[in-house]
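So, subunit A:
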Amino acid sequence: MSDAILYGLCGAVLVGLGLFGLIVHPQPLRKILAFNLIGGGVFLLFGVVARRGAAAGFGGDPVPHALIITGIVVAFAATALAIALLLRLFRETGRTTLGSDG
Partner candidate 1 sequence: MPNSATAGAFLLILAIVLPVSGVLLSLVLGGRHAERIALILMPAGLAVALTIAAAVWRTHNVLQYFVGNWSPPLGVAFRADGLSAAMMVTAAVLICGIGLFARGQFPSPQQSELRAPLVFWTLLPAVWGALNAVFIGGDLFNLYVALELLTFAAVPLVSLDGRAETLAAALRYLLFALLGSILYLLGAVLLYGAYGTLDIVLLSGHIQAGPIAWAAISLMTTGLLAKAALYPFHLWLPPAHAGAPAPASAILSGLVVKAPFFLVIRLWFDIMPRMPEPAAAQVLGILGAAAILVGSVVALRQVRLKLLIAYSTVAQIGYLFLMFPLAIKPEMGDPWNTTAWTGGVLQAISHAFAKAAMFMAAGLIAEALGHDRIAGLSGIGRALPITVFAFALGGVSLMGLPPSGGFVAKAMLLTAAVAEGQWWWAVVVLVGGLLAGGYVFLVLARALADASQPLTLLSPISPSRQGVVVALAVCAVLLGFIPLRPLELLQIGRPDIAVGGIR
Partner candidate 2 sequence: MSLALDALTILAVSTGAFFFLAGTVGLLRFPDALSRLHTLTKADNLGLGLIVLGLLLQVEGPFAALKLIAVWLLTLLAGATVAQLIARTARPGGRPV
């Protein structure tokens, strides 16, 4: 088993873990954390794809690397927006959950 495959399996588990957190945690902040965990797993799987595609003197396929960078920045923007919404909601209601089921 190569390093890339090892980290690929790690990424697969991370996606499942994050998904679990996203489903079962009632607090949005924990859901946002779980979303970032899934993101890390997905990017890791992409990184494994890139590593397997090492060629032309590069240690990995540069196209996925660039896309992962874009993805990380987009995930940050999403996190920032979600947290701002959550804090505003908290100020309005004093609640940290979404009510019935979120």
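In this text, a contact is a pair of C-beta atoms (placed from the backbone, for glycine too) under 8 Å apart; a residue touches a chain by one contact, two chains touch by 3 or more; residues count from 1.
Picked so that all candidates are chains of the complex that A comes from, given by their letters.
In this text the structure is predicted, and so the values were computed from the model without any measurement.
Peer 1: Just give the number of the candidate touching subunit A here, out of 1 or 2, all from the same complex.
Peer 2: Contact with subunit A is made by candidate 1.
Peer 1: In the complex of these two chains, what residues of subunit A are touching candidate 1?
Peer 2: It is residues 15, 22, 28, 31-32, 35, 38-39, 42, 45-46, 48-49, 52-53, 63-64, 67, 70-71, 74, 77-78, 81-82, 85-86, 88-89, 92-93, 98-99, 101-102 of subunit A that touch candidate 1.
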